[in-house]
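A single protein chain has been omitted from the complex, and every remaining protein chain is retained in its original position.
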Amino acid sequence: MKHANTSESHKARAMLLATRAVVYAVLVFLSVLCLFSFYLLIVNASRSNADLQGGFRFLPQGNFLVNLKNAWNDASINIPRGMLNSFIVASCTALLTTYFSALTAYGLHAYEFKLKRAAFTFILAVMVIPKQVSAAGFVQLCYKFHLTNSYLPLVLPGVAAPIVFFYMKQYMESTLPMEIIDAARVDGSGEFYTFNRIILPMLKPALAVQMIFSFVESWNNYFLPALLLDKAELKTVPIMIAQLRAADYSKFDLGKVYMFILLAILPVLAVYIFLSKSIIKGVTAGSVKG
Amino acid sequence: MKKLFALLLVLVMLLSLAACGDKGESEPSGGGTAPAEPAPAEPDGEGKVFNIHAWNEEFKGFFEKYYEVPEGITVNWIITPSTDGAYQDKLDAALLGQSGAADDDKVDMFLAEADYILKYTNSGATQDVTALGVTDFSNAYPYTVQAASDASGVVKGVSFQCCPAAMIYRRSIAKDVLGTDDPAEVQAAVSDWDKFNAVAEQAAAKGYLMTASEAATYRVFSNNVTSPWVDGNNKLQIDANIQAWMKQAKEFSDKGYTQDCDIWSDECTAQMFASGKAMCYFGPAWYFNFSMGNAQDAEKGCSGDWAICEGPQAHFWGGTWLLAASGSDNPTMLADVMNTFINNEEVCSNLVEKEAQFSNNKAVNAKFAEDPDFGSEFLGGQNDTAMFAEMAGNIKFENQTVYDQLLNEGLQANWREYCKGTVSEEEAMSNFYKYVNEKYPSVVTP
Partner (left out) sequence: MGKQPLRRKGVSYAKWGYIFIAPFFLAYAVFHLAPQVLTVYNSFFENYREGLTQVGPNFVGLKNYAALFTPDSSGSVDILKYAGNTLALWLGGAVPQILVALLLAIFFTSYRLRIKGQAFFKAVIYLPNLIMASAFSMLFYTLFSNVGPVNQLLMQLGWSDHVIDFFAVKFTVRGLICLMNFLMWFGNTTILLMAGIMGIDQSLFEASTIDGASSLQTFFRVTLPLLTPILVYTVITALIGGLQMFDVPQVLTNGLGTPNRSSTTLIMYLNNYLGTSKNYGMAGAISVVVFLLTGLLSVLVFKSLARQREP
């Protein structure tokens, strides 16, 4: 095909402009939908408890700083402490989950061994087990082994995350040429060195994506931490939010609740923006072609 | 072949763990009965840590202000939010593991609400407080003692507050409908359900709503049932009073005397504004003090346009009980805490005066009931303490069961669908029975 004449390239330009217009329109529309719920949250965080009882409002009210102060000074919770705790749990979980899932996926991707198919099938099979019921059983086991008031039962299970593993496996399948591994071996690189220094950097986008997901999931996790942690200094953000909600009538303040929900989003948003920078183009560019 | 192997692997693991699981599972059932044995009394060998389970910090605040902890004892609060049943889940696990726990980890006291208190009083997890030295209930309201007692009348705890509930009505609407806003005269007009329903018709004729939610009156009916939800053969039965509510709800809904919504919904609370049309709400002091924000709103509200009277039947709503855990290693302090919060005049007075509580001490409440300066602005100057002191004696806690909270909630929610007309009566009841079976496997439904 040849496009020599200018009218066709004009047409192409016009097409591109039109496409761009449509694309921006779609993006703006979806952004408005997404921002709207976030906006409502901000509005609610700026309203007093009595005002919130009165129903819906479109415009922010003047109680933002009062709610902030009240939430910050609430005697039953310690917001900075909760955020720090949540941050520790969520980042440890995210790191462990992504690293070991990538390691497992690489083990099944790069090596040939007898139980390879069996191991793969097993992980896929357990991936579809609903997690709700095992959560209850898990709590019972933690009580039995006195694993309460510890972050270990919240963090360590992340080492075995079938869904994250599956993503890593699929990602390697579409982007990781075996030739790189062979080339590394020729250069005398050890297997762990190859994985940590050559493969992991190539998986950066996938690692970033899954780190975001597991961080967010862990950050918002309520049920398990609520049952396992009772020392005030160990409590995480969702437990504290639930505690504000369970406050007695004389202290209950929905404005504080919304304020804390809003505050709790900010660290995750920061982590998200930071990590999403790693989702970049062409990590494998220039590598050996498959 | 390899798939087969994987399957085999899973199976072997399943079986090996099933064997272990068997052992593990049988333990809780034993634990359920173990705490029944009373703790050996060792007067001078009491524990150093006093563990209290609670779902919020209301009582913790009162405790820290008004109770002097004996020297050498540390109080450890275990606060678990009630969201998603986490409080009871954690408390149950602790109580079931009580016999195996170290002394300093044992639950000594825990807090419970009326809605589920029987689950604990009717089990071996709580102990007789009269044996510990809590014996004087002469100033406590009888229903608070009934609620803390098991089926054979053994008292397992006390309440530090009393929550008699009233019919809260709009003075201006009552004047328009009944020609008076005087509590005694309004009370005479609604003193039983037939009269109440007749007033509803009059109110509707003038364009008002009798209540803002068909469930507003539910608690009044359910507090006064003459038979429990479940009979001796574990069969579900619907008490005549509950049936009366069902009839009233449907009638009110069809005739437009009320709205089909939850009592906590925006729709229901919107009627509290000055522009609202609802004549009656039902609730205790905490309800009009803290949950009627729309009525108290400076611009759109109608503070002062309200008053209370007993309504068709006496009832209560809310309240927190302190229960004594079996196996506590601090029996002396346990009894002391309980005695302090029901019998110590100074502490009870502080609760009324400084904490806006209606205390569980008749003598103290009577003192404030007679005080002419003690009136509520919101109620147009009416002395609510006096009104509640008068009503609290009529409250009953009879025919209640461990099933009450969820069955009451479930019936209201499923019946509302019928009131709205989205399902037939049969479907509503069938959905309710399904709900019962899911929550309580042993209860036999029609």
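Chains: A and B, in written order; residue numbering restarts at 1 for each.
Convention: a residue touches a chain if its C-beta (ideal position, glycine included) is under 8 Å from a C-beta of that chain, and two chains touch if they have at least 3 such contacts.
What you see is a predicted model; the values in this text were computed from it and never measured.
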Omitted-chain contact residue, chosen from B:Ile79, B:Val107 or B:Ala125: B:Ala125
Where the missing chain touches chain B, by residue: 13-14, 17-18, 20-21, 24-26, 28-29, 31-32, 85, 92, 95-96, 118-120, 122-125, 259-262, 265-267, 270, 402, 406, 413-414, 417, 420, 422-423, 426-427, 430-431, 434-435, 438-442
Touch list for chain A against the chain that is not drawn: 1, 16, 19-20, 23-24, 26-27, 30-31, 33-35, 37-38, 40-41, 44, 55-56, 58, 100-101, 103-104, 106-108, 110-116, 119, 123-138, 140-141, 153, 156-160, 163, 165-167, 170-171, 173-175, 177-178, 181-182, 185, 191, 195, 205-206, 208-209, 212-213, 216, 220, 238, 241, 258, 261, 264-265, 268-269, 272-273, 276, 279-287, 289-290
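Quick note on the criterion: only the chains that are shown with their structure count from here on.
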Interchain centroid distance [CA atoms averaged], chain A/chain B, Å: 39
Chain B - residues contacting chain A, complex: 2-3, 5-6, 9-10, 24, 55-58, 78-84, 86-87, 89-90, 93, 97, 266, 269-270, 273, 286-287, 289-291, 293-294, 296-297, 300, 355-356
List of chain A residues in touch with chain B within their complex: 49-51, 53-56, 75-76, 115, 117-119, 121-122, 125, 139-140, 143-144, 222-223, 226-227, 230, 232, 239, 242-243, 245-252
